[in-house]
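Of the protein chains in this complex, all but one are displayed in their positions.
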């Protein structure tokens, strides 16, 4: 893997907005993020909107008022409960995909979160989404590096070499 | 918010292709775009394919031939009529989401368009899509800065710091 010479103290950055909460897209985000980190890049993952489900606990629902609770009852949280963007088939699709991933030694999303942490990848949860979805910090797993808004993310992204919206 | 020193006359650019016409993704695009603008970046939003619905008027349908009229009857235009990418539920999902946004003082897409204009964000409608979808300039709202194709957009994007496809 090519390691580019960069000025001391200024590592190349890979930034990704994880907007989607679909298993397949989140998997792609983690593969790109961990590969970038293994190539020596500094990696920031900004989880927003449906993507926050990756970092949410497996609770029955979340939200501060009835409408938010209704939305978040459908919009289930938990890295192990993500749907597929296609062929979801009431959960059969993700069930099949997870077996296929295990058969080929592709890590699960839970394992990818752990790997990301170990590799020093920064995980940020978007607080703008918190406001209208009614999330609280207690709805989220341990180990999130920052709870921040779009401005914080963009100040990283504008310094970056690669920046994706997934 | 960090303001980077840039050579006079060459402002940092944030470019985004708004391909999606889903309320949630369009909302993310406008949040990123207006935040970038407030951080001093020059922002271009290029609306293409389903994303053009954001800038279309609320007409019954559009199109030059029957096939295009049929497609655009399903593919409704109007910033206030965008579906959700998930949990659309025949319109119940976006209805709930719009109430949730209002409860938390998140601007509506109509308000974001107005804000974008006031902040000097450039809104471009993709003319390549016009050809096969059968759109005419009269199908669109006032205040669009340019009607142009991919080459015009890409000549901006290649100069940019951040460039998303949403």
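Should a chain be cited, it is by its letter among A and B, assigned in written order, with residues numbered from 1 in that chain.
In this text, a contact is a pair of C-beta atoms (placed from the backbone, for glycine too) under 8 Å apart; a residue touches a chain by one contact, two chains touch by 3 or more.
For clarity, every value in this text was computed on a predicted model and none was experimentally measured.
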item: Those residues of chain B which, in the complete complex, touch the missing chain; value: 17, 19, 48-50, 65, 67-68, 70-71, 74-75, 128, 131-134, 149-151, 154-155, 157-158, 160, 163-165
item: Chain A, residues in touch with the chain not shown (by the definition above); value: 1-2, 4, 12, 14, 24-25, 28, 31-32, 35-36, 38-39, 41, 85-87, 96-97, 99-101, 103-106, 161-166
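Note that in this section only the chains that are shown with their structure count from here on.
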item: Cα-superposition angle relating the copies chain B and chain A, to nearest 5°; value: 120
